[in-house]
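Here's the structure we're looking at; comments come further down.
A single protein chain has been omitted; all remaining protein chains appear in their positions.
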C-alpha cells in the first residue's frame, strides 16, 4: 500500500454513464495485482466526504485503468475531472485473485463488476492459463465495454434483453460451458451483482468447482482500521471474528465457500 | 423583489481576482435601481450553504452587470461558472441610492465597492446630474475596472501606491475637490472599506454635506426575515429598534448620519 | 392517481405536511412576493415575546461551509402587542394554517404572551419555543429541564383551547423524557429540533465568529442528529410529531415522515431556495404516486428496523 499522486491521463466515455480512466501512478501500478483496488480521493466534489474504492481494471506501463459507472455524487464528480488533473490515490489495496494451480479459468462478470476481471484476464493470458470470460449486463446501454474491446478480448457477451451479445443471464452461459467442457483444473472467478454471483456459486457448488467472488461494500478507511466494511459471512458460531469479514482487507476477493449468500445480503443495503 | 432564473451571458476577467458578469434577468433588470443588489445562488459550490449578495453594477437592456471579487469559496465557484449556465437570482433587493434634489454628485468608491457606484453613475448621467466619480484601490492589480472603462467613464482613479491613477487615498481627492468647488446641492455617495467610508464621512460632516454610504454584512435571507445582517448604528437609547439596522432591508444604502462608525465596526468581523 | 397529502396534528388539520420553521419565515408574509403561500401546509411565525426585543449584538450569523449556519439572533421581534396590531391581521386570509411561536424569559412570561394572543382570531395553533434561556436557572434552556417544561406547558394548557406544540431542543441527554413531560402536561403535538449549540472561531483575529461566542447551528448537517432525536421521541410518546432540521428536499422530508413525523418544517433552506417548500410538496406527491400510496399519512412511521 502506498499513497501516490498522479495525473489523469486519458478518459473515454463508453456510455453516458460508464467511462474509462487512465491514471499515471507508476508506483502503485507496479505493485498491483488483479482483484485489488484503489481508494481514490475526489477533491472538491460536493456531497462527498470519503474516498471511493475502484477496482484496478488493468495496467499499461505506469498507467492504471479504471472502469467507472456513475451512480452518485462521487462518481459524477469523477466523470467531470478534466484530463491532466492530479489525483490522490491509495493502493493497491485488498487481496488479489488467486490462480495458482489453475489450468482453466472461467471469469464471470456482471455490469461494472467486469472491471477487475479485465485485469485478471490480462494476468491469466500473461501466465498462459486458458481463460474464458463471460461478461453480461442488463442491456446494451449498460454494457461496460465497447464492442471493439469485447471482440479483441474474445469475451462472451450477453445481455438480459439480448440487445448485445447473446440473450439471457451469463450464469446460463457458464452452465452451458460447464456442460460441454472438462472440469479438471477449472476455477471460477465472479464479480457483479449479488444475485448473479450467488447463482454462479450455486452452479459451482453443483459441479464442485472452486470459486472466488469479489464483493463490494461501503468503505470508510479502505485499509482495515475502521471496521466499517464488515460483511456477515456465516452465523458466527465458533468464528473468532464473529462471522464478520472486512471487504477492504480480508477481501474484496473471497473464497466463495466462506460466503453464506443469504446472510451476506443483509450487509448490503 | 422577484426570483428569476437567467443565463450567464458574458464573463470578463479584469484581474485574476476580479471579474465582470452579465446575467440575462430582464424582469429583475427592469425593476432595479442603483444601490440595490441581487441574492445569488451558486449551485453546486462546495463549502457554501447560503446565497451571496452582489451589487447591481449596471443594467444593459435585460442584462444585469455584476462586478465580483474572489474572496472565498462562493466567489471562486462563481468565477468558474461557464457562460450559458442558468443562474437563480432574487432581486432587486434593498434600498437604492437617493438623488432627489441633488445638483452635483460625488461618488467615492474603494475597491470592489466601486460596483454599485457604476450603476449610480449611469443613473445620474441619465438624469443629467453632474457627477464626479472617485474610485480608488490599493494597487493596480486590485483596481476593479479596466483602464479603458475608467477613461470612458471619466473616473478619477487613484491607488494607494500610485501604480494606477493618482497616488494616495481617494478621500484626499474628495477633500481637494471640495476645496476647489462650490458645495451647493452636493451629495456624496460612498461604498468601500469601512475605514474609507468613515474618512469620507468625516470630511462630509466637516463640510456639512449629505452623505449616503452603502454597507456590507454577512447575509442569511437577504430579505429581512432572519435578522442576521443587523449592524449597530448607535447606542440604542430610545431607538425602538435597539440601535440595530438590517443591512439587507433597511440598507444597504444608509444615510451616513445614522451611522456611528465606531460602534458599526464591531458588527463587521 | 390522486394522493391525499393531508395530515393531522391532533385537532389541527393541514392540507399537506410542509410548514415553514420559526425564525426563517419572518412574520409569515414576507415571502408572499415570491410565491403563493396558500400552497403551504402552514407557516410558523418567528418567536413572539411579551416585550419587543432588539436582538443580540452583531455579528449574529456565520456560514459553516456547506454544512449550515450559526445564528445568535436573540429572538429579535416586535413584541406581542405590535405583533397583534401590525402583523397578525395580514395572516388572516393566508389560506394555510398559521402557527404562532412564542417564548418567555420566565415561565410566567410564556403564560402571559399566550394569554394576550388567545383572544385574537387569525391563527390556528401555538408552537412553544422552550429552547430559550431560563434567566432564573443560570440561563439553562427551559426545555432541557422536565419540570420547567411541564410547568410551562401545563400553564399554557389552562390558557388556550388552541393546539399546543412544544418545540424541543436537541441539546439534552434524554429528549424522550422532555417529550413525555410535554405529553403529560397536555401538549397536542411536538416539534423538533430547534438548533444545536455551535461555535466557530476566526483564527486570524482569535475572536468568535458571532458576538455571543456560541449560537444555534442549523442547516443540512443537522439532519442525522434531528432524525435520531425524532426516532427517540417517537419511542417515548404517542403524540403527533413535526420533524425539523436540515430539510431541503422531498427526500429529506420523507426520511422524517418514514421515521415518524406527521409533518415537517423547513428552516434554513427557505433562505437559499424560497420555493423549496413547493418542490417538497410536489416531491411527496410524486413519491406516493409512484408507489400507489393513496394517503401520505399511511407512510408516517413506517420505518422497517428489523435486522435480517
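Think of it as A, B and C in the order they're written, each chain with its own count starting at 1.
Everything that follows uses one rule, which is that a contact is a pair of C-beta atoms (placed from the backbone, for glycine too) under 8 Å apart; a residue touches a chain by one contact, two chains touch by 3 or more.
Predicted, not measured: the structure shown is a model, and the values here were computed from it.
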item	value
Of C:95, C:186 or C:224, the one touching the omitted chain in the full complex	C:224
Residue in contact with the excluded chain [from A:177, A:207 or A:244]	A:244
Touch with the omitted chain, as defined above, among C:67, C:116, C:157 or C:275	C:67
Of A:95, A:150 or A:231, the one touching the omitted chain in the full complex	A:231
Contacts of chain C with the absent chain, listed as residue ranges	57, 64-68, 70, 140, 144, 171-174, 196-201, 203, 205-208, 211-214, 217, 220-221, 223-225, 227-229, 231-232, 251, 254-255, 258-259, 287, 302-305, 307
Residues of chain A (touch criterion as defined above) contacting the omitted chain	1-3, 41, 45-51, 73, 88, 90, 217-232, 236, 240-244, 266-269
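Simple rule for what comes next: only the chains that are shown with their structure count from here on.
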item	value
Farthest-lying chain, centroid of Cα atoms versus that of chain C	A
Centroid distance [mean C-alpha coordinates] between chain B and chain A, Å	56
Distance from chain C to chain A - Cα centre to Cα centre, in angstrom	47
Where chain B touches two or more other chains, by residue	45-46
Chain C residues counted as touching two or more neighbouring chains	66
